[in-house]
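One chain of protein is taken out of this complex; the other chains stay put.
Chain IDs A, B, C and D follow the sequence of writing; residue 1 opens each chain.
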Amino acid sequence: MKYSVILIALPLLLAFLSMFIKKGKENLLYLGMLINVMLLFVLEQGTYLIGGFERPFGITLVIDQYSYIAVLLVNLLFFFSIISNYKQIGKHSTVLLTLLAGVNGLVMTGDLFNLFVFLEITTISAYILTTSNKNYVGTFNYIIVSAVGSSLYLLGVIMLYAGYGTLDFRTMTEAISESNMSVMLPMLFIFAGLSVEAKLLPFNGWVKGVFSKANGLVGTMLASIIATAMLFVMGRMLNVLITDSLIMDLALTIGIITLVLGELSAYNSKSIKDVLLYSSIGQSGLVTILMISGLIFPAIIVIINNGIAKLIMFTIADEATKEKDDFKGFFSNHQLMGIAFTVASFSLIGLPLFMGFYAKLNSLIGLFEMNLLLPALLLLVTIVEGAYLIRLNIKLWYLGEEGTATTEIEKASQKPSLSMIVATLVLAASLIAVGLMPEVLGDSITDKSLLNEKQIEYMTDLKGGM
Amino acid sequence: MKKVLALLLLATLAFMTITLVVDNNLLPDFGETKVENSVSDTYIKQNAMGENQDIKFGETKNLEIGSANAITGIVAGYRSFDTLGEVTVLFISALGVSLMIGTTDSWMKRSQSGFILRVGSKAILPILMIVGVYIITHGHLSPGGGFQGGAMIASAMLLLSLSDHEFMPKIKAFKMLEGLSGTIYILIGLVGMILMGHFLQNIDQTGTIGELFSAGLIPVVYLFIGLKVGSELTGIISDFMKKEANI
Amino acid sequence: MINLAAIVLMLLGLYALLTTKHIIKMVVGLNVFEVGLNLFVITIGFNKDGIAPILTGSNSIKDFVDPLPQAIVLTAIVIGFGITAVALMVARKIHEQYGTYDINEIGGK
Amino acid sequence: MNLLSILAVLIVGGLAAYLLSKANKLLGAITTILTTVLSFVMLFGIKDQIGSTETFLYFNFQLTEIGWYFAFVLSLTYGMSAFYNVCYKDKFMYPNSYAMLYILSLGGSLGLFFAKDFITFFVFWELVVWTSAFIIPLGKSRRASFIYYVVSSIGSMATLFAIMWIYKLTGTMMIKEALMSVDLNFWPSVILFMTFILSGLTKIGIFPFHVWLPLAHGSAPHTFSPILSGGLVKLGAYVAYLSVAVFPSYEIFGEGWMYRGIPLPIYFLMVLGAISIIIGTVMAIKQDDAKKLLAFSSVANGGYILIGILMMDEITFAGGLLHLFAHAVASATAFLTITAVAYRTGTTKISELGGMIHRMPITYTVYLISIISMAGIPPMAGFVSKWLILQGLASKGLIIIAFAAFFGSIGSFMYVFRPLAAVFLGQLAPKHENLKEAPIMMLIPMILMTIITLTVGVVPKLVLNFIVDVQAEAGIKVVSMTGGALDVFNGYLDATRVFVIFGFGFLIALVLFLLMPKTRSVSLMDTYTSAEFIYTPELLHYAHDFYAPFERLYKNHPSTLKLYERASLKLKEIGLFVDYAFMNQRPATSIMWILIIVTIVTIGGAF
Partner (left out) sequence: MTFQNFLNAFLFVLAAFAFQTSITGINRKVMARLQKRRGPRWYQQFLDIFKALSKSSISHGWVYDFGVIMALGGIMATVIFIPVADFRAFPNTDNIFIISYVLAVGMLGMAMSASGSGNPWASIGVGRALTNMLAYEVPFMVVVVTMIFGFKTASVGEIAGIQQGLGIFGWNLFRMPLGAIVGFISLQGMLGKKPFDSFIAPAEIASGPMVEYGGKHLGMLFILHDLSTFIEVSLIVNLFLGGGATFLEFGIKYFVVYTLANLVSGISPRFKIDQAVVFYYKFPLLASIVQGFIVIFTGWGVTKWL
């Protein structure tokens, strides 16, 4: 419990130290990353008071079951992303360290304003990372929109402070539940502010400019690590803070719109990066729907599944489209990478024997409790999702024009690094492992395995533990 | 046409938000905020750890934070984690700007500055520096603090570079100063953790309120923040003066 | 009264963002929006008969104004500065790449 | 030897095939033969363990009669077609993954038949779907596999919806208990029934979902088409069985509107089956590619099977299940022969072939017997099953469906004869002059399958015994047989006697033929051409537009594939709209959207 603050402080310390040394900044990055991963083993749940002050007064770092998984996932994904894309780090090692600290802070902090600060740290490091793909207009658009978004969030927090006098998350939620003041406006601003970064549909105008030419590192960072952190934060907000019914309906409608339109535009897009980009928008819409309808356990698995799958797919997509855009020959020459990519896309669709299937079953069980339309919608969207991902996979594996059966395989020039192959295969294996033995994931969260009884008890102590 | 639409949209939004802000029972009306029912009441009375004593300027000893200026108490004491985050934000933006500028040392050509500016800046410069340092060191006693003082130092540097153009390229040490003060800030936090048990915890001998050497580690923290902010802002300004390396 | 003015100021900033074509003007609009926001934050803590929360010999802590919003504003201002610095640098890079600040011309490429 | 050992053999065999064929392709192909034939043999080993349950990880299996029967049919077709892998081993881009996916798809289908709970059912169902989706592109077209996957994922998602809904209603995942204890009033149970059976419809290729069949079969690798039409199409029949027999559909829909004793939803499905028979036949007559022709015939025969299973009475149900077996064997054999021809000549286009009989006589006879069975002509198994279906339809008085059944069976004479005349008979083109008979590895399965069709045709009791067990298990009145002959209440068929009499007639004709003066055999070209000298003999082969007058009748017919394409285009337009409206690189647009949403909500909040 004492180590949770080191997860944030250490990367910052290394970031500041990296100003001293000219060359070899990457080693600091690797060091910080490794220590963070090692700390994960000794991490245990509890709230950490910064500065020694009790809950409502000082800032607290909270690790309950919900954020325990979040921290675990975020750090592991960061570790794998750096391993597999170390070639593209270039001058960004310091920024990556601050990004690591910001993302850990986002997930752990128990204070609303502190969340705003960490949101800023993460987004500014993201701005600087995206400048590496030379699409400055996209970055500029990203800066303006997410600056407006976070300011709206701050506006919401201040209004809540004016009403309840505290900035601490848990005391705020208790205060809100006791009093019956109309909290619609602040919650609207908070929801609007956060959904800009969580890529919900009307708010995510910036996504295409940033992602469509992002290289492997930036793509994985934004699509897998920051997205996972933001979805966890969004989940916490939607479940606990936002209690105003109008905003909850708004969140549900926006979630549905994002899911449907995200998947449809993915179905429509041609280049592989656009497909991944819209698919991650769709997934964040799905997570919002699940969170707002109180299904925390399925939402967590969807986030994990999306995080891992996006990491694999972005790395491989970038590696494969180095030379020409359509990487036809890549899979046939590097079958291992092809298998990892296919496993990731199958898990994203939710085909059996993969983690995605376990997530889909759980969410269906939950959604069926509410009404028949939502599961139907989810399944229709899965058809569209299955369609464009299978089309992508078939196009990547099999060469030859439409009418002819080819047998020869043309040489592909890319040579993926060994660490990339190992990282993607390990992640793909983890997807399969959870698919085969879901109890592995199940018992680390209080929910029992799916099959022996109806999934009643989600991870209930989200409210309490905060 | 776009303008009219935007205007219409914003007018409705204005009308809506104002009606909601004015007549909703959440926000107290303008000017009637009661400090008592908010957490900042303990920040003022500095009784977060429990024992409540009435604070008299110059007498009460060893308060929790012990800083006369309540805002500095919050910024560098109760919520110093925010300030740490705050400093990193500034650090990253400075870093980002220098990354984007690239490692070029060709500076923009600018015409020779006017006589009045050259002479005037020589006169104003010392005042600026002294006041800036004063504000940084007296952060816990008088209004102001690390950020404000740092900004003043940076403006001094800007004035200097405006007056004579060779000044800015001569400063190399800023990056080092920036990194150093950031590291020390975190080390203070870690020391607090080892000594007092919690990250960024203030030592408990915070001296008598109102004196120069009071409020424990707060002035030290603010000093380094001041240096860091000063160096970062100057760094950013110098980067903006550089000419773009033709990438 | 001033918090309504702050809201109007925020909306003015947004109006600038919505209608301007010039990139630097957008950054300026963003700043106006953030200044309005900071003003609103400050007015949250304002108390008619309160004084600045700094303890000097002559005043006592009873009639302090709420110091927390002012601490928050301090951080918000510096963050605003950070974003503006990065935004301006990106604007400068855009100018180098496209030779113009007009987003309509840039949008096409 | 139990349930799990068969599945283990297949799954492990699949992975082994992948590794072995990395070493050398022949080894991989041989493993496919060994594993599939071994699984077929082991099936007979576990015939007596009906009802035994096994569990592995979170899958649990149970051997049922119906499961055993389907597994028997599928492993037969897989086993026989596996022999072709040896000759086709170096014609694939990924021979190792082909061998693995081939065995895994059989493993998937067997697992599906033995599944005791819905999760196992769905897991193995999807395993079959995506393994076959990755085999089809090895053939000619990538688009076919995409359409195949989309249509079957429509089906499987609908079934998943129904499964989850049942899980919510009954709380258990066990297929038998869950389906039995569903109690909804009329219309919701209709929706549940329709969504559950949807994956069956898409797999069998019933009317609205048949678009993928010609594309997938037509362009799948030549060795996989027989399995696609012989084996995988039958998976849908299993789902149809589940949704009609295990799910008490006749009781639940009993009090709703009935037509001739059949509840409305089931009659609607039967009409769909009838429509797909008509569409399958009419389109098959028109096709020029032999594989597409056989694919459309699978659509038509799929309609028969569905009608048979949906009727759930003693005659038609038995006819449906027997037709499942007969069609599986017949269409697999037909595809195998076409593959043999394609192996030698490289094309399956009917108009480019001709006179194959002169070079490949055995393949010709095998094809002749398989189409006799497919057309449902007496001495073969196809006749017995069609006879049962027609008798059943007549006994219930379903005129419209009977009309479609007749149209289908008589239409089948036409489309099975087209390849016979145009591919095998007629003039042999000079370029096929030095053609050899199909290799021995291909002849073995063909001859075996012909013998099976013939024996089951003559002695239908062999397969009918299995069907009788299934009917007993499903609680339907068992089809009555008196000593090898079908003695149903409105008809009597003794297949052996019919065969004997046919043999007797053939004997008389043969004697008559031999008594008459000997004939002088003449070269192929020496035909009655009204005294005109022939310069280009190969042009004198009637293969193109074989049924021109009939095809003219429905030249510009509406095609359902166009419907699918238009729907997909609509979806793409919505996607384009998102790209245009939200995603351009101006901050103003996203801020505009944020403000619009905030204003709307504030207005909403104020009231």
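Definition applied: a contact is a pair of C-beta atoms (placed from the backbone, for glycine too) under 8 Å apart; a residue touches a chain by one contact, two chains touch by 3 or more.
Being a predicted model, the structure only gives us computed values, none of them experimental.
Colleague: Would you list the chains present here that the left-out chain is in contact with?
Modeller: Checking the complete complex, the chain left out touches D.
Colleague: Just to verify: which one of D:L393, D:A429 or D:I597 makes contact with the chain not shown?
Modeller: The single option touching the absent chain is D:L393.
Colleague: Given that one chain is not shown, which residue among D:L19, D:L184, D:A421 or D:L576 touches it?
Modeller: Of the listed residues, the one touching the omitted chain is D:A421.
Colleague: Which is it among D:L160, D:V498 or D:L595 that touches the chain not included here?
Modeller: For the chain that is not drawn, the touching residue is D:V498.
Colleague: Would you mind spotting which of D:W257, D:F489 or D:Y580 touches the chain that isn't drawn?
Modeller: D:F489
Colleague: Quick one: which of D:P137, D:P263, D:G376 or D:G605 touches the chain that's been left out?
Modeller: Missing-chain contact among the listed residues: D:G376.
Colleague: Among the options D:A8, D:I444, D:A472 or D:L507, which residue touches the chain absent from this view?
Modeller: Missing-chain contact among the listed residues: D:L507.
Colleague: Suppose we count only contacts with the excluded chain; which residues of subunit D make the list?
Modeller: Those residues of subunit D that touch the unshown chain are 260, 355, 357-358, 364, 368, 372, 375-379, 383, 386-387, 390-391, 393-397, 399-400, 402-403, 406-407, 410-411, 413-414, 417, 420-422, 425-427, 485, 489-494, 497-498, 500-510, 512-513, 516-522, 524-530, 540-542, 546-547, 549-550, 552-553.
We adopt the following convention: only the chains that are shown with their structure count from here on.
Colleague: As a quick test, compute the distance in whole Å between the mean CA positions of subunit A and subunit C.
Modeller: Distance between chain centres: 29 Å.
Colleague: Subunit A to subunit D: how many Å between their CA centres?
Modeller: Each chain's C-alpha centroid was found; their separation is 43 Å.
Colleague: Two-or-more-chain contact residues of subunit C, please, as numbers and ranges.
Modeller: Residues 14, 17-19, 26, 44, 68, 75, 79, 82-83, 86, 90, 93, 103, 106-107 of subunit C each touch two or more of the other chains.
Colleague: Would you give the residues of subunit D that are in contact with at least 2 other chains, written as numbers and ranges?
Modeller: Touching at least two other chains: 584-587, 591-592, 595-596, 598, 602, 605.
Colleague: Show which residues of subunit A lie in contact with subunit D when the two form their complex.
Modeller: So the residues of subunit A touching subunit D come out as 137-138, 140-141, 144-145, 148-149, 152, 182, 184-185, 188-189, 192, 196, 201-209, 246-247, 250, 254, 261-262, 264-269, 278, 332, 346, 351-353, 357, 360-361, 364-365, 368-369, 372, 375-376, 379-380, 382-384, 386-387, 390-391, 394-395, 397-400, 402-409, 436-438, 449-451, 454.
Colleague: In their complex, what parts of subunit C are in touch with subunit D?
Modeller: So the residues of subunit C touching subunit D come out as 14, 17-19, 26, 103, 106-107.
Colleague: Please name which positions on subunit C make contact with subunit B in the complex.
Modeller: Going by the criterion above, the answer is residues 1-4, 7-8, 11, 14-15, 18-19, 43-48, 50, 52-57, 60-61, 64-68, 70-71, 74-75, 78-79, 81-83, 85-86, 88-90, 92-93, 96.
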